[in-house]
Structure formats: structure tokens, C-alpha cells
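Excluded from the complex is one protein chain; the other protein chains are retained at their positions.
When the chains are written out, they are named A and B in that same order, and each has its own residue count from 1.
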Amino acid sequence: MSKIVMNSVVIVVMTSLLLTGVVTMSMSQRSFAQLLPKQMQTPGQSNINGAGATFPFPLIDTWRVEYQKVKPYVNINYQSIGSGGGVKQFTAKTVDFGASDAPLSAAERAKATGAVHIPETIGSVVAAYNIPGIPDKGLKLTGPILADIFAGKIKKWNDPRIQSLNPDKKLPAADIVTVHRSDGSGTTFVWTSYLSNASPQWNQTIGASKSVQWPSGVGAPGNEGVANAIKGSPNTIGYIELNYALQTKTPYAFIQNKAGKFIEPTLESVKQAAADVSAKGLPKGDASWQKVTLLNDKGSGAYPIASFSYLLLPKDLGKSPNMNEAKAKALVDFISWAITDGQKFASKLGYVPLPDPVVKLDQDTIKSLTFNGKPI
Amino acid sequence: MTSGSVHINTDIKEKVSSFLVGDRKRRKIGDKLFHGLVIGTAAYTLLIIVIVVVSVGLGSAKIFSYEGFIGFVTGTNWNAVEGRESYGALPYIIGTLMSSGIALLIGVPMSIGIAFFLSEMAPSRLSSPLSFVIELLAAVPSIIYGLWALFVFRFLIKDWIETPLYNTLGPYIPFFNQAPFGLDVFTAGIVLAIMIIPIVSSISRDVMRAVPNTQREAAYSLGATRWETARIAVFPYGKSGLLGASILGFGRAVGETMLVTLIIGNAIGPAAIPTTLFSQSQTLSSLIANEFNEASSDLQLSALIGLGAVLLLLTMIINVVARLMVSKMVKVSPGDRE
Partner (left out) sequence: MNNDNEHKEGQEKISKEKSLNTSINYRQVFDDISSKYTSRRRITNKVVSIVAIVFVIGAIIPLGSILLEVIKNGIAVISIQFLTQPPGSIGSGSGGIGPAIQGTLITVGLASLIGAPIGILSGIYLSEYAPAGSAKGGRERAISFFANTIRLFNDVLTGLPSIVIGIVGYVTIVLAINSFSVWAGAFALSIIMIPIISRVTEETLKLVPNSLREAGYSLGISKSKITLFIVLKNAKDGVLTGVILAISRIAGETAPLIMTILGTSLFFTSLTGPVDALPLRIWRLASQPYESAHAFGWGAALVLILMILILSASLRIIARGRGIKVRTETI
């Protein structure tokens, strides 16, 4: 008797497992079609894999959903694993496109030969905080003070240097907990570049990179993780991209720019920095972008911590092992759409839409892409 | 059984027996093939070990030649800035041992207490459903412990344990003197303890149950109390098994990744050496998980795989010791159950 019961238990468990598998697969007809051999799939069906920066993730993730409405047979998959990861996976050719907040360094360019940069949006990094008693944005800070906070030299919130800038605010006598990225990240690159710029001492001891040796503080993965850690714990300060601060309603500091003004990071103040730089002229897509910086712009209304975010593509798409001509066409079409029509989703999510000269430059870069030597 | 089925059975029996016995030549070939197949699959284990050692070894060769083995293991920097590269594993070895040590200090006495309750105290009506529940909990994936720790437990531990400790002991003992944040080596140790308790306690219970009852009866007949019986008759008899279970739990804690990554605070370089109980730290596995997909230079990747090599050595030692001890306790030889 018990044997029968046990046998039926086994059978029920096994079939339910199998059924779940079949049901989930068949729920999406698309995925079922993809189980078939390649020739039998819908013509033009393409799956494009990308990975990299967490900063543009909400925008690219929105593009994924919106673009599918335009081109239902193109599936975009973007995993936000960090800029460092984006560059590494792009170089190792394990993804179809990479994304990074930092341009490729000379060493990286040497390894990923024929890589092109396509700036797809502009972002800025803000100093977000969670201080009991100061629920609103607008704590005033300067570059050198931020460098000293993150170096562990300024330890308390009511330090005279912070208090004197903010006479109207009642700062607590609590220890400052800094939150930084635990994963390699373009955000960290932008932030530490700014701190290096602002404090010679920071430049000498720690420097600027996608991951640096933090003297103190808590590490959390991703913009998400840092925003999460700040929101969850009082007396913290960390750096995150503006759009994450806006979306998660985390208060952030106004930072002194080169003209001496305390600037609130907004789409407008970031756009000013970008407009100045693009007016001066940008390198070609396949040239080095290492020198391009939006940091510490001279404009009186410009927010000092801003940067382009780049998509990385191989100049000759035919060199990628997972690429075919149809897929290359789909990829190029997606990116052309993203830098033009796709930009209209930017402002709503807290990103700065690309200025016209940059869009023009990107279009030229895209035109220069080839598939096994043939233009696409 | 009816006569019909007997008839069919004999018919099937003939066919089955002719299939099973077969002719001698085919039998030999079939036997050889099967023997070859099972040897091959057994040898696959060796192949995997070779693959593991070779891929970890080759992957970390670069960092060991850059820093030297001793230099890497004793170094404290973790600097990936171009031109200043310097990698050392010491802070994460310390972080690993400290978080797992806390887990061991808390988890093992509790596990043995639970095992004592299940095998010596509770009536079987209570102990068998309780054992069932604890065994089920051993199957809960660590990522779920991590999710719970990140969103629920860390606030509780900060408000109810860490802050009182900091306020009372902090001014006097440097070890407690850091404003608690909730994401630190102490929290990681506690959650690791919670994670290993089901495993360690159910193995300990098995070990204690395997102690022959004659042992207990002897102690009881001398007038020993329940606790005395456990102390003089059960624990000494099962001590290698209990020790093995503890070391196994320690091994689990040392190798755990996701849970730790979510709650240990992910400090880096010298800052990751825990100087107080409430310091942010980092373990070998959590640093690998944090940086593996992100590593931009080959040297950094190699350093991460080097951490894997150190972790591999550490867990190999722990596990071999544990298993040698436990297998002494529970061994089964062929044909035992007749």
C-alpha cells in the first residue's frame, strides 16, 4: 500500500516538474519557436546580447521593452554587470555589445582592436546622503571636502568644514559612513577622477580607476546596491548616478563648480557641461576617447561631475564569433534607433538627451561599421 | 496471485533468464564494455579534479609570478589602478576565517544542543517532525538566507544586539568600539551560523543516534542524569563524528559566497581587515563574486583566480580532515544489511 503511495508521489513530483517546464516554455510562443532549428525560426529573428555599465541600465532596459514594440522580432538582452565587466566581456567577445561609463584606456584599446565608442547618453554622479534631520537635498559640499570624507579624514557630520558651508543646517555629531561600489564600475571611475582632480592628495594616494582601494567605508554592488545601502542606513554618504537618486528619491548634495557656485545636479546643469564639450569637438568613433572629459567644466551653471556613457562595438562586426549578417543589421538598427528615437525616453528617466552634434557623430560612426568588410 | 499470472510469469522468466544469461562470448564483451564504462565514469572525477587544478593553477600563475606565493598570501593591498597594481589576499583570508569562526562559535554549541535535544530528550513524537523540519531547512538555498538577512535581519541585529553591545562595551573594549552599521563581519558570522545550524545539527543528531544504547544504559544504570549520560557515554563515543560535523559546517561557512557578499560590507584592501567586531570586511569568495565579471586587467583577473586557489587549498584541508574523522564513525561495508 505504502509502496503505491510512494510511487505516486514520485510520479506526481516528476510530472509536475516536467509540466512546469513545458508550460513556461509554451506560454511564450516566441521562446517555443526558438527551440526549433535555426532555419525554421521566424525570418529575421535576432537575439542581441549586451552587458556592462549599470548607469544606463534603466534607459537601456526601457529601450529593450520599447524597441520590441517597433521591431517585435528583435530581442535585446542587457545585463548590468558594471563597466569593468562590460569592457572585459566585450574584449573577450562573449557579448555582442559592451557598455561602459569610462572610455577604453590605451591598454584596453590595444586588446580590443577596432573597437568604436558610441556615446549613447550623458550621466552625472551625485553625492547622495542619508542624514537624520536633513531629509531634503541641498547639503553644500566641495570637491576637497568630499575627497577628505571618502579618504576617512573627515569623520563626523558636524565637522567644522562641513558645518561652515551649511550654517542653516543642523548636522548630527554622528560618524560618517561612506558607501562605495564593491564592483568595478564606470561610476567609480568618474567619481574618483573628480576626486583626483579636486584633491592632489587623493590623486597621489588612491588615484582614479574603475575600482580603487578605498581607505574606509562600506562596499555595495551596483548603483542599485549603493542607493539601497544609503536609503537603508542613517549617516551614510555615497556616490550614485543622478537618475538613481531621482528615482529612489534619495537626497543629494549641491557641489561647488569651477566658477565657485554650488550647483544642483539637474538635467539642465549637466546638459550645460555636455554642450560646452561637444561644441569644442569630439574625437571620431574609432579614435581614442581617453581625453574626453565633462568634469569640472568652466561654465558657470555647469555641474562639475558628469560623463558620457558609451556603447562599445567592434568596427567589423563580422569578427564576432556569435554574429551573422542579419543579426549585425538588427544590432545596427537598434543602436541607430536608440540614439535618435530612443532619446525621447531619456529625460523621463533622469538622463540627459544627447546634444545634436553628438548624435551626428554617432550616426557617422554607425555608417562606418562593416560586416566582413562590407558596409551594413 | 492467480494461476494466470503464474503462467505468464514463467513465460517471462524464461525470456528474462535467456536475456540475462545470454551466450558466453557476448556476455564477456558486454561485461568488458560495462566495466570500461564504469571505470571511465569513475575516472571522470579524476579528470574534473585535474581540470579544476589546471584551470585555477594556470589562471592564477600570473599573479603568483607577479607577487610571489608568499607575497600574495601575506599582502594586504588590493589596488587595480593602472601603474599601481598590487594584490594581496591576507585581509580576505582573515575576513573569511573571522566570519566563519564567529559562525562556528555560535553555530556549533547550538547545533549540538539541538542534537542533544532531538536524540536524548525529545520523545519521538516530537523529535521526528522536528528533525524533518530541520532537515528541510538545510535545503534552503543560501541566496534566500542572504535576501532575508539583507532586508530583515540586519536591522534587527543592529538595533537589538550591535547597538547595545557598542553602547555598553564599546567605550572600554576596543573590539566593540565602532558604530555599528548592520552590514559587517558580525552580522555575516551570525547569519552563517543560522545557515549551518540545520546541517551541523542534523549530522550531529545522526552521530548521537548511532551511539549504541548499551552505552546509555550503562550510564543510566550507574544513576547518571540525562546530561551526565550524554557527557560520559554519548559525547566521548561520538566525539570524532561531532568534531567532523563541526568542521564540515566550518567548511560550508568558509566557501559560502552569496550570503556573505550581500551582508559583510565589502571593504577592500587593508580596510577589509576587521579590527573590531563591527568592521566591514570581505571574504575570499565574496571578493571573487564582486569583481570577477568586472575585472578589467588580466592581472586583476589572475589575482581573483589566485584568491580562488587560496580558497581551494583552505577548503580542501578543512574537508579532508572532516571527512576522515566522520568516515571513522559511519562506515558501511558490502552486504551488511541482510
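Definition applied: a residue touches a chain if its C-beta (ideal position, glycine included) is under 8 Å from a C-beta of that chain, and two chains touch if they have at least 3 such contacts.
Source: prediction; values computed, not measured.
Note on the undisplayed chain: of the listed residues B:Ile63, B:Ala80, B:Ile102 or B:Ile194, the one touching it is B:Ile194.
Touch with the chain that is not drawn comes from one residue among B:Ile49, B:Leu105 or B:Ile173, which is B:Ile49.
Remark: the residues of chain A touching the chain excluded from display are 2-3, 5-6, 9-10, 13, 17, 20-21, 23-25, 27-28, 30-31, 34-35, 47, 49, 51, 57-58, 61-62, 64-65, 75, 77-79, 81, 92-95, 220-225, 227-228, 231, 244, 247-248, 250, 321-322. Listed here are the chain B residues that touch the chain not shown: 17, 20-22, 27-28, 30-31, 33-35, 37-39, 41-46, 48-49, 51-52, 55-56, 58-59, 109-110, 113-114, 116-117, 121, 124, 130, 132-148, 150-153, 194, 197-199, 201-203, 206, 210, 212-214, 216-217, 220-223, 225-228, 244-245, 248, 251, 254-258, 262, 285, 288-289, 292-293, 305, 308, 311-312, 315-316, 318-320, 322-323, 326-327, 329-338.
Methods note: only the chains that are shown with their structure count from here on.
Taken in their complex, chain A has these residues touching chain B: 81-85, 87-89, 105, 107-108, 174-175, 177, 182-185, 206-221, 229, 232-233, 235.
Residues 77-82, 84, 155, 179, 181-183, 261, 265-271, 280, 282, 290-291, 293-297, 301 of chain B are the ones touching chain A in the complex.
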